[in-house]
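Missing here is one protein chain; the remaining ones are kept as they sit in the complex.
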Amino acid sequence: EEKGPIKMGVLEDQSGDFAVATIGKVHGIQLAADEINAAGGIDGRKLELDIYDTQSDNRRYQEFMRRVLQRDKVDVVFAGFSSASREAYRPIVDQFKGLAFYNNQYEGGVCDANMIVTGAVPEQQFSTLIPYMMEKFGKNVYTIAADYNFGQISAEWVRDIVKENGGTMAGEEFIPLGVSQFSQTIQNIQKAKPDFLVTLLVGTAQASYYEQAVSANLHVPMASSVNVGQGYEHKRFKPPSLANMYVTTNWIEEVDNPASKAFVEKWHKKFPDEPYINQEAENSYIAVYLYKQMVERAHSTDHDAIRKVIAEGDVCMDAPEGHVCIDPKSQHMSHTIYLAKVNEDHSISFPKVWDDIKPYWLGEVGCDLTKENPEAQYTPSDNPKKSGG
Amino acid sequence: MRREVLLETIGLWSGYGGKPVLQGVDLDILEGQIVAVIGRNGVGKSTLMKSLIGLLPCDRGSVLFRGETLDAVPAHRRARLGIGYVPQGRDVFPRMSVAENLLVGRSIDAGGRGETSVAERLEQVYGYFPILKERRNQRAGTLSGGQQQQLAIGRVLIGAPSLILLDEPSEGIQPNIVQDIARIMVELNEKTGITVVFVEQNLDMIRAMAQRCYVMDKGRITAEIGADVLEDRDAVRRYLAV
Amino acid sequence: MPSHSSLGSALRLLEGPQTLGKGPAFWSGFVVVLALACIYPLFADGYDVGNNVYFFNWAFMALGLSLIWGYGGALSFGQTAFFGVAGYAYGVLTINFGDAYGFTFVSLVLATLIAALFAAVLGYFLFFGRISGVFLGIVTLSVTLVLERFMSQTAGPEWHIGSARLNGFNGMGNMPSLTIPWPGGDVVLYPDVPLYYLTLALLVLVYLALRMVVNSRFGNVLVAIRENPQRAEMLGYDIRRYQLGGFVVGSALAGLSGVLYTAWGNYITPSSMGMTQAALPIVWVAVGGRSDLTTTLLGTLLVLAGFQALTIYGSQYALVAMGFLLVVTVPAAPSGIIIGIGSLFSRGLKRRKAREAR
Amino acid sequence: MAILQTRGLDKWFGGLHVTDNVDFSMQPGEVHCLIGPNGAGKSTFFRLVLGEHLPNGGAILYDGADITRAKSYQRIRRGISVKFQVPGIFKALKVRQNLQIALQDHLSGHSLNEEIDRLLEFLKLKDAAGQLAGSLSHGQKQWLEIGMAIALKPKLLLLDEPTAGMTPDETHATGEMVQALNADGVSVLAVEHDMAFVRQIAQRVTVLHFGRVFAQGTIDEIVADERVAAIYLGETGHA
């Protein structure tokens, strides 16, 4: 039928605060698109990218989401790093019945048929990480988290899992975004003497915590769902400031299997200056191939047709991280979860790998996009199940 | 002794933003003279003083100091040639102490021409204006108007200038200190041969100080008065009335 | 009859010493521009129309800052506080009470009034405390940053007003767009042609009203305070009241911007009260030429459109180019780029005339 | 009843006693001059009367009412008006607009414009009407400030060195202006160092010294006072 190119809008932060973690996402999309086009495109149609730099500014997401949907008339959008930017553009996607991929780990809970999420969510990262840590280091846990939705909701997950597993919270501290000085926090942790520390620090300023903690001789095992995998702090700080840090990630550059190695190699060939290929870069890369599969199976870029494909429940692929599938109820993705351990010299080892961890939570609380589309974001303390019962 | 021309202007034009105020001023000041410039409000007396020190660029004509043209010389370098400028409205440095204000004036003597040391000159200024010594640690902005005027004069004397440009020095000063200032200037002139050009409206001060006098109107020198006419109070007054 | 003459004298205030542009030439220009703006949607696509509405949204805040800073001489670094307060107020009101029976417009008015009230309280604290100059700038900046930081941590379900979750850093969404009640079914004003005309009408109204304000007795006193507050007081004016008045009006306009923006994108976020956003209105107003309403308005729209275009076409060099534009134009155009461009143009004209004459 | 009266007025700046227990009074319709050495506290006394500074002690009565704590603008509204020592005008506004702002509370429309023109003529600023006030010469600024002060049609006019920088003729003209205002019933309190001017206008003279009332009387009495000559006038003071 239609033979023109398939247009994909890309809205990512190539400058500003988040650029450290997101320039690679654009590269991932470009890499996949080039490969696909070289191999004949999607269903015979070329993939064409309309890339905008959103400058880590929510307003730019609003401006450009309208632009790609209304002016460029793209078939699909890949957009957003921070959850705030996603919430900024989501009303616009909903208004124009667009289709957007959010390729980022986040606090979870988006139940919106116009959104497909390839990043990892808390149930995938914490249900694996926290029990492991408790078993290995003890049951007394301290959390420091960025004081916003992601940090607060993630901390809630940690708290619940710690309790379920018979542990206690030695303390919980929330740090406003942009804070870079941690002397008091470090002392609070020293006082509480936890068995391990969960760090849910976000943004470049907060990452300064690690350096400051070591220099105050605070050496406690650490666990995180966001650091290392997203911000590659182990590459940016001098060893051993991140030593003894455990991270659940769905993929990082160091993952040691043939598919992953080949992926890293072809990436560096195309982008030799890339400082680090992070987890979201891989998620973005995967997302392009998943989209290709959906369009090819639907024989159309029509959203309803694509959703019918998703509803079949077998949109899956073999990614650099392993086998992944899209969950039809939530339109989130299952992941292979790697437990990455940062060693003294900041090399990475993987003490444990969990295959096929599903994004089960949204489905459990009553999100089923095959049936209805609430276009909402739920949280553990605010979801249909809670208000229903 | 033949006196050299110290300061000279030739067909000087200047003004603000294209609007000419001075329209061809010619004057010459001999070394060691005390010369007054008089005229009604707004005729361009202050503009002349600013052009002489270099705070205003001249549009046409030139200013010569000791025979050298100053056209391309910025204000601070003119000052360092030994020209001390006391602006109308005083303009002391408000958030600095009296003593610090005085010290700034040292820059005029950056070349170290002055024969006496700075400390001596400081004492000399304190001798002329005792209130400055008494208030040497007060912030200049909180001085009374007349006190500020004394400070502004003291500030250039510290730099041992060879030429002083005074813009309405008597303004706001109590009568007996006006007399003092006139006396001090004359005394300095006699002792050190300092040259003084001053703008003034106060007849007593003009007559007490000036050896010669230029009358200005509408940006031009309209008359030159010699010592003989200066004797005659009413004659001078008539010139000011125009 | 008396009402007629008072209308006449009010209209006379459209021109005056405090506004550039007078006489038939200016007003015919004004009418031409307005007419062009009115027929614009006929020739533009939906995106451009909606995007222009978005630019218009910010212009109210800029005009308000021009009143406070350009005319009143008080640099407020925190107009975004009123923007945010009004935006959230609109969200809370409409999420709780819905969009039926024209309630979105009631909310627009109420939210703007809430911002004005907040400005009145803060302004009373500032001006009656004789805070001025940079101190005023830092206090207003601190206020907006406090709001930003506070709102950023309201992610939890305990932070709600009625059924409206504040929703922390991720921002509040799901509030309705402006909605006109209509017999055959309410008309929802998405960023499209009807909203364009509504916003344009508001903008023209506010612009003309502000022209009258600044040329009135009140405006005279405001500029007098900017020039020399002590002298103004010694002419018998209670300067604090006038400063407060200007501040409240200007801040209400920032609030109006906030409401319109929130309704436009169905979204409001704490970041809109942060440091970067707080600096933006100052940049627009200063670049355009802060001491005149017309240059402020044109400058703001120009900067907004220019920077957006740069971002679209400049990729990662956009920010560098924007920086260069500011660094080059501001020193070169002391009264703002609009007057700068104007005088460049007229100088060019003169030169050409001179050449032709020769 | 006195138009202006102070009782035991005191003002300290840190350790400096600038206004020291000043009892002062002047009658309605009087032209009174305040003289004294630089730093005697004359301008400070003005600022106290205007509410720019609040006194540390004592009371200020104007037209029978206690205004010690009143706000400045309230005092102006009651009929006081001032020309400061250092002219304070609206620099970036045109001369005409400066006057308009002073006049707009009393007049409007046509009569406002007429009054502005009349004042401009009187102040010899007609040619400068369209100029920015900041670009006036020093003397012109003083004239403008005087114009703004009298535009308020005050009952009590305070003039701090109104003739500084004026030629003798201009000084004389200013004196005549003061006398004309006085003939219209305006009370005038002027600070001056120009004895010719003081002699021309003053009905009574108060000498301040170190913040205290040092002498009081007619100009002839004051000029004849050797103590005043010693601290203030000097040899040729008898203008």
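Going by the order they are written in, the chains are A, B, C and D; count residues from 1 in each one.
Rule of thumb we're sticking to: a contact is a pair of C-beta atoms (placed from the backbone, for glycine too) under 8 Å apart; a residue touches a chain by one contact, two chains touch by 3 or more.
We take it that contacts and distances are computed from a predicted model.
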Which of "Branched-chain amino acid ABC transporter permease", "Acyl-CoA dehydrogenase", "Dihydroxyacetone kinase subunit L" or "Hydrogenase expression/formation protein HypE" matches, in UniProt, the chain that is not displayed: "Branched-chain amino acid ABC transporter permease"
Absent-chain contact - pick from A:10, A:23 or A:155: A:23
Of A:30, A:208 or A:383, the residue in touch with the unshown chain: A:208
Touch with the omitted chain, as defined above, among B:79, B:131, B:173 or B:230: B:79
From A:73, A:235, A:261 or A:323, residue that would touch the chain that is not displayed: A:235
Contact with the hidden chain (one of A:165, A:190 or A:370): A:190
Hidden partner interface residues of chain C, rising order: 75, 125, 129-132, 134-135, 137-139, 141-143, 145-146, 149-150, 153, 275, 279, 282-283, 286-287, 316-317, 319-320, 322-327, 330-331, 334
Where the unshown chain meets chain B, residue by residue: 53-55, 74-76, 79-80, 84-85, 87, 91-96, 100-101, 103-110, 138-139, 142, 155-156, 159
Contact footprint on chain A, counting only the chain that is left out: 15-17, 19-20, 23, 147, 173-176, 178-181, 183-185, 187-188, 190-191, 204-205, 207-208, 211-212, 214-218, 235-239, 241, 273, 275
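Convention: only the chains that are shown with their structure count from here on.
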Set of chains adjacent to chain A and to chain D: C
For chain B and chain C, chains touching each: D
Separation of mean Cα positions, chain C and chain A [Å, integer]: 37
Separation of mean Cα positions, chain D and chain C [Å, integer]: 43
Sites on chain C at which at least two other chains make contact: none
Multi-partner residues of chain B (at least 2 other chains): none
Pairwise touch network: line, ring, star, complete, or other: line
Every chain pair in contact, whichever chains are involved: A-C, B-D, C-D
Interfacial residue positions of chain C with respect to chain D in the complex: 9, 17, 217, 220-221, 223-224, 226-228, 230-239
Partner chain A, residues of chain C touching it in the complex: 45-48, 50-51, 54, 149, 152-153, 155-157, 165, 167-171, 173-174, 190-191, 265-267, 269, 271-272, 276-277, 308, 311-312, 315-316, 318-319
Sites on chain D touched by chain B in the complex: 13, 36-40, 42-43, 85-86, 124, 128, 135-140, 143, 161, 164-170, 193-195, 231-237
